[in-house]
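Every protein chain but one is kept in place in this view of the complex.
By letter and in written order, the chains are A, B, C, D and E; residue numbering begins at 1 in each of them.
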Amino acid sequence: MIAHSFRGEEFGPAQKLHGATYVVDASFSRPELDAAGMVVDIGLAATRLKEVLADLNYRNLDEEPAFAGRNTTTEFLAREIFERLAAAVRAGTLGDGARGVASIAVTLHESHVAWGRYEGAL
Amino acid sequence: MIAHSFRGEEFGPAQKLHGATYVVDASFSRPELDAAGMVVDIGLAATRLKEVLADLNYRNLDEEPAFAGRNTTTEFLAREIFERLAAAVRAGTLGDGARGVASIAVTLHESHVAWGRYEGAL
Amino acid sequence: MIAHSFRGEEFGPAQKLHGATYVVDASFSRPELDAAGMVVDIGLAATRLKEVLADLNYRNLDEEPAFAGRNTTTEFLAREIFERLAAAVRAGTLGDGARGVASIAVTLHESHVAWGRYEGAL
Amino acid sequence: MIAHSFRGEEFGPAQKLHGATYVVDASFSRPELDAAGMVVDIGLAATRLKEVLADLNYRNLDEEPAFAGRNTTTEFLAREIFERLAAAVRAGTLGDGARGVASIAVTLHESHVAWGRYEGAL
Amino acid sequence: MIAHSFRGEEFGPAQKLHGATYVVDASFSRPELDAAGMVVDIGLAATRLKEVLADLNYRNLDEEPAFAGRNTTTEFLAREIFERLAAAVRAGTLGDGARGVASIAVTLHESHVAWGRYEGAL
Partner (left out) sequence: MIAHSFRGEEFGPAQKLHGATYVVDASFSRPELDAAGMVVDIGLAATRLKEVLADLNYRNLDEEPAFAGRNTTTEFLAREIFERLAAAVRAGTLGDGARGVASIAVTLHESHVAWGRYEGAL
């Protein structure tokens, strides 16, 4: 649940400070399941996703140094969250089995009609 | 898509400026249908609801004079929108048939898990 | 999945022959559960609802004798389906336990934003 | 995510040990908001609901002493969860403001088509 | 909200004139965001999609010259809408930034269980 504003005439009324609820989904893909029969440990993945989101939630993103000079569009945020989850997979935070994950897709639902997604390989 | 902040320790991190997407539903009830077989003209009702929401959308509610000194909680906003729709029914903006509407319920969905509603008689 | 048209200027473009998918829910209420711990036998209720809908599905409602001279609005159809389910409860088609059902609400979802409902006592 | 079985011919194949995911919603109602502008502190309410569900999750309900001799239908479980939340409100676990809550409705969604609800006054 | 009928025994009862509500989503993909940080201007895209749908809405598709001799299946309509959106992208109607869009997927939801999609490159 963040506040932010956009720069650029194409954003119209969204140039003013406003806000959004993002419901965030992450999906993990791989060609073969791990030894336990899983794509990823959903418990570890959910915990890490919640930690990533806790670092963004209840903020005015216009004041976050990490995003200085950037439009924090839904698309941009989807990639940002992807990068943080991808780093967790590479670091082993999601367990050894997760090292077989081939790609992650992160979707930010901003309402019942609008969403943005970033999908990338690991 | 609004920005706002709350006053009161019970709001925890929501005391900081943050934001929310509200998906807003209005439902109209009456004991008997009008002559055309309708509860309300859904076209007129949707138009009026969009106008009511346009007055709130893309705003920082902390800076709206109408809400000065108030916590703009989901519950509070649901009633606010109810009052504006109820006034429209009484003024005939939704058509003569709508004068038979007995009650309106306004629901604000702030995510897939959280919502607030106000229901009142006309 | 029905076709129909409406009479009356207030219906605008819906005066032309058009169509709709209705996803239909029925909910049954009672003050106390039956001896088996149920509100209603969901298997029997679903079967009866499907039969009621089969009598309406894949039709042009403008040509149905039962609806001659009526606008088959969502609201009207909700009551029609309610009456047919209520008759089934009274006739014992949903089982003896269902005789304790106090009210039924029938909801027709015509899209992700529009729905109509009829709720009545038995 | 529980396992259970039902006794009674009307349950058909559900007499065998099977299982269900229940997505559980609780909604709180009151005539007037509390001093902070809330129906209930959603953080405290969500925490208590999670605790109540944690006592039921990942269980074979046929082996729970609390449910001995009972069919743990969706309807039955809805009331059970209602009673536990109602007790929390009365005990002040949801905060002093929550003492103004007038009723609670608990809904268990068992799939995209089937749900059960219990609603009661406090 | 269209009416139509299908030719071919495999369509069973859908050979009769019936109707459907289609909830239509369009998603745009590209390898890199545009200069403003967007995949596409969601305001322009939504406006164009609404225009495309307005040309089909509240019609009996059996009488539309553009579809003469064709079964207007969900799959067929998804491609039709794709082609119209793709033409808009190529014509610059969605803005210069949208020229970087690489593919579009159009999904028609005809109920909570049935949908059709066409995805194509630009």
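One rule holds for everything that comes next: a contact is a pair of C-beta atoms (placed from the backbone, for glycine too) under 8 Å apart; a residue touches a chain by one contact, two chains touch by 3 or more.
Since the model is a prediction, treat every value here as computed from it, not as a measurement.
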- Considering the whole complex, which of E:35, E:87 or E:114 touches the chain not shown? E:114
- Task: Pick out the residues on chain A that sit against the missing chain.
- Result: 25, 27, 33, 36-39, 41-43, 95, 97
- Message: Could you pull out which residues of chain D are in touch with the chain that's been left out?
- Response: 1-4, 13-14, 16-23, 57-60, 109-112
- Name every residue on chain E in touch with the hidden partner chain. 6, 8, 10-12, 70-73, 75-76, 113-114, 116-117
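Quick note on the criterion: only the chains that are shown with their structure count from here on.
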- Shortest path length from chain C to chain E (each step joins two touching chains): 1
- Note to self: chain B rotates onto chain C (CA fit) by an angle, in degrees and to the nearest 5, of 120
- Which listed pair, B-C, C-E or C-D, duplicates the contacts of A-B in over half of its pairs: C-E
- So, in whole Å, the Cα centroid of chain A is separated from that of chain C by 42
- Would you mind pulling out the distance in Å between where the CA atoms of chain A average out and where those of chain E do? 28
- Query: chain D: which residues touch two or more other chains?
  - Reply: none
